[in-house]
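Excluded from the complex is one protein chain; the other protein chains are retained at their positions.
Showing chain A:
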Amino acid sequence: MAAPLSVEVEFGGGAELLFDGVKKHQVTLPGQEEPWDIRNLLVWIKKNLLKERPELFIQGDSVRPGILVLINDADWELLGELDYQLQDQDSVLFISTLHGG
């Protein structure tokens, strides 16, 4: 049983184009049975925030290769990637590296 969480979701590097150009989103995740990990967060983002072209952001149950995920300014690989359990006031940043040079 997970309590509602307030997290900041941010998009950069061009990923914001898929979210109406809005870079920062302060979201409140509702309380639910399963804990809020990144995997569930992605599902939530796909359903509620993603405006177009889901295949450019999500692939399978993870992000598309080429999109970096930073949790509180640290690499998500250090924190367990999809299995990291979100905490209140966390900041999750998705940077697309596929654009520009």
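We take it that a contact is a pair of C-beta atoms (placed from the backbone, for glycine too) under 8 Å apart; a residue touches a chain by one contact, two chains touch by 3 or more; residues count from 1.
In the analysis below, contacts and distances are computed from a predicted model.
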- Assuming one chain is omitted from the figure, identify its UniProt name from "Calcium and integrin binding 1 (calmyrin)", "Golgi pH regulator", "Cytoplasmic tRNA 2-thiolation protein 2" or "Response regulatory domain-containing protein". "Cytoplasmic tRNA 2-thiolation protein 2"
- Task: Tell me where the left-out chain touches chain A, residue by residue.
- Result: 12-14, 16-18, 53, 55-56, 65-66, 68, 70, 73-75, 77-81, 93, 95, 97-101
